[in-house]
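Let me begin by presenting the structure, written as structure tokens, before commenting on it.
Removed: one protein chain of the complex. Kept in place: all other protein chains.
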Amino acid sequence: MDRLLKRCHIKNRLVKECLAEFLGVYILILFGCGSVAQVTTSQNTKGEYLSINLGFALGTTFGIYVSKGVSGAHLNPAVSLSLCFLGRFSWTRLPFYVVSQVFGAFLAAATVALQYYDAIFQYSGGEFTVSGATATAGIFSTYPADYLSLWGGIVDQVIGTAALLVCVLALGDVRNTPAPAGLEPVLVGAVVLVIGISMGSNSGYAINPARDLGPRVFSWIAGWGVEVFRAGGGWWWVPLVATCVGGLVGSLIYELVIAVHHPLPDMTKEVNMDGVQEENSEKPKEIPTAWQQVAL
Amino acid sequence: MDRLLKRCHIKNRLVKECLAEFLGVYILILFGCGSVAQVTTSQNTKGEYLSINLGFALGTTFGIYVSKGVSGAHLNPAVSLSLCFLGRFSWTRLPFYVVSQVFGAFLAAATVALQYYDAIFQYSGGEFTVSGATATAGIFSTYPADYLSLWGGIVDQVIGTAALLVCVLALGDVRNTPAPAGLEPVLVGAVVLVIGISMGSNSGYAINPARDLGPRVFSWIAGWGVEVFRAGGGWWWVPLVATCVGGLVGSLIYELVIAVHHPLPDMTKEVNMDGVQEENSEKPKEIPTAWQQVAL
Amino acid sequence: MDRLLKRCHIKNRLVKECLAEFLGVYILILFGCGSVAQVTTSQNTKGEYLSINLGFALGTTFGIYVSKGVSGAHLNPAVSLSLCFLGRFSWTRLPFYVVSQVFGAFLAAATVALQYYDAIFQYSGGEFTVSGATATAGIFSTYPADYLSLWGGIVDQVIGTAALLVCVLALGDVRNTPAPAGLEPVLVGAVVLVIGISMGSNSGYAINPARDLGPRVFSWIAGWGVEVFRAGGGWWWVPLVATCVGGLVGSLIYELVIAVHHPLPDMTKEVNMDGVQEENSEKPKEIPTAWQQVAL
Partner (left out) sequence: MDRLLKRCHIKNRLVKECLAEFLGVYILILFGCGSVAQVTTSQNTKGEYLSINLGFALGTTFGIYVSKGVSGAHLNPAVSLSLCFLGRFSWTRLPFYVVSQVFGAFLAAATVALQYYDAIFQYSGGEFTVSGATATAGIFSTYPADYLSLWGGIVDQVIGTAALLVCVLALGDVRNTPAPAGLEPVLVGAVVLVIGISMGSNSGYAINPARDLGPRVFSWIAGWGVEVFRAGGGWWWVPLVATCVGGLVGSLIYELVIAVHHPLPDMTKEVNMDGVQEENSEKPKEIPTAWQQVAL
């Protein structure tokens, strides 16, 4: 068996990375959207809003565990794009990562639909609707609350994704208080948890274009129809655009308020208080910027 | 006292391992089924669905802490079987592990029944039933939701157990982002938590043949009768068969998408980013595959 | 300031340890009983049963952080007693530890009563009762559910405390899968959490004689009267006696099923997989038994 498997060995690094990003986002959405499906179709008897927050948080955690050693576990086009802007990820790889991420989310949405087919059918009476008492489109992608204005929604997603990037960059910044080796996935999951707890009610905290687009396309194809793009006054593009803007805003905030002020390279030794991390990672001699070690 | 205890020392490794698997599953089910008993008999006043998810998750965590250093803490025949298929656990030990696991689950179910005897009696009015308003068989083993078709149930268990194996293999893969030494039990518990949160409502996320069979046999003997096998259209075999299939599917997915593409052995040093793990475990010089270090 | 403080330096080791046990249990009960007070007096609007479980769990965690480096953080007479029976703690120190633990719990109960005085007064209308719709004695100590027989209660506490000891001994067993250095308090807290989730509804999971006796004596003095000893058919002695029995049972189970079968000392190196722990603790050359390193 082991030998058979080894024949499938792929050497191309980009292909490996795309596979890892694909599986990472797949796991993220499988658990995330799965928890929404469970809460929705059980009518809050087998879970509550906090379960959904935990589903996406732990989905993120295990999505990262599955992929981080191979691809750096961006799992989010807004993250990949921010790293490109900051010059820490190559623009040429960006489209490959993004396509893999969206495709992973799409396939995971299909898996959730398969696993919850009976439940969704019974809950909705076979009517796959985007709004109304037994709407089920929200299992897959995000929709704004009735009260939310378009600008309110854009601001909501910009702030949410900016908060994500500030925290994630801090967790990976070896000159600040980095997460312990091997626990980064748990802590990034905790960031997603707290964003869901504190910024989830306006529009469902997409904070990730792939998380929203992949499942939305699936629900469009799978029977919810073109209404998934029309609902909320054509909401669908906000989680794609505003999250990318927010990612950049958050990266700039962390860089300008914290990272650029770190002591210069030759003083690194004095400042860095986490000696273990120092020894274990093969950091380049230049200033190690957050995310740099995993995301070339 | 210490001397008296030392007289009980057993040298046979397989016996030790079976004892460890037995106690591990015992702890898992004691806490897991105990939490269902608490929520059921207190009629949701002393817990909620999330408590049950936490009960099985932390049950798994401490089941692993109790046994991992001795037996590798499979605690699940679907895990043991998957490792055999992948050539990482010996077929000859498999039946011993499985019997120990099922027996641990059986005895734990008996303990839960003992601890909750008064509560179950009062809640059910002394009628031990499998269905109906005061059904209590669900304390011990899983039953499908009314709406679930047989194929839906099989798909549900295959997906759930596959997700378990993908995550667990990633957590143990030293060439990806392995869990920190000593925290693997917590993270595997977190996998069980998120599966319960996102895949629990269809059929109670058995994802473990021993977890389901042991307590089901106990409830059959202890007064719930043969109905425990008849209920849900003869549901009982699904958590046994579908979970094993799912375990294999998940193992193959992780191997094919991630593990087989890891750089070859002589490049290991360059790739592995977790130096601590490197030093502390006596890994063989050959490629260390996930689970290999604990499971022979 | 620093100089002034240093004048209070005490050299006697036993006194230091007693102070640490005192403060540890104080923190445990302050958070634990505090959470019951919050849920009770807010009538479940500012918390739920799970909050109480978390309150005692995190109370245990921080009680241990506050004391472990000094006294080993037993925080529980049933733990101290079990260690004496196993020959790992001195009988002569036992009474000092127990008195400190009970006194810490007593004073913490008084603090909770002080902090929640207005709330308890408003909730109960000034009537401090042990039973009835606005009973508040349950804030301080445990009482059995109406349906629970005396033997049922004894069995409940024996099983609960046995489960505690099995898990705690496993977490400290360097030849199994020990908790990472510095995270033992979190994991012992998690044991208390899962016991509360899975064994809390019968009689409130005392699993600790000091946790129950100290606050009960306080509530007797503070206005709830002698009824705190009479309620539940004279329940008060069960959390004292059954927990000690349970502690011993659990210790024996872990020793007989797991610990005594560990390879003999000269083989330790081969077996122990956690090299870090090895280096950091000054283990004696003899077989290191669980708890031994902290509890002499």
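Residue numbering begins at 1 within each chain, and the chains themselves are lettered A, B and C in the order written.
Criterion: a residue touches a chain if its C-beta (ideal position, glycine included) is under 8 Å from a C-beta of that chain, and two chains touch if they have at least 3 such contacts.
This is a predicted model, so every value here is computed, not measured.
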Q: Could you tell me which shown chains are touched by the chain that is not displayed?
A: A, C
Q. Looking at the whole complex, which of A:L23, A:V191 or A:A206 touches the chain that is not displayed?
A. A:V191
Q.
If I consider the whole complex, including the chain that's not displayed, which of A:K46, A:H74 or A:R175 touches that chain?
A. A:R175
(Q) Applying the definition given at the start, please give the residues of chain C touching the unseen chain. (A) 1-2, 5-6, 8-11, 15-16, 19-20, 22-23, 27, 30-35, 37-38, 41-42, 45-48, 50-51, 54-55, 58-59, 61-62, 64-70, 73, 111, 114-119, 121-122, 180-186, 276, 279-282, 293-294
**Q.** Missing-partner contacts on chain A, residue numbers
**A.** 48-50, 53, 85-88, 145, 147-149, 152, 155-156, 159, 163, 166-167, 170-171, 173, 175-180, 183, 187, 190-191, 193-195, 197-202, 253-262, 271, 273-277, 289
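To be clear about the criterion, only the chains that are shown with their structure count from here on.
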Q: Work out which chains are contact partners of both chain B and chain C.
A: none
Q | Rotation in the CA alignment of chain A with chain B, degrees, nearest 5 | A | 90
Q: Mind checking the centre-to-centre distance between chain A and chain B? Centres are C-alpha means, answer in whole Å.
A: 28
Q) What whole-number Å value describes the gap between the mean CA coordinates of chain A and chain C? A) 40
Q.
Where in chain A do residues touch at least two different other chains?
A. none
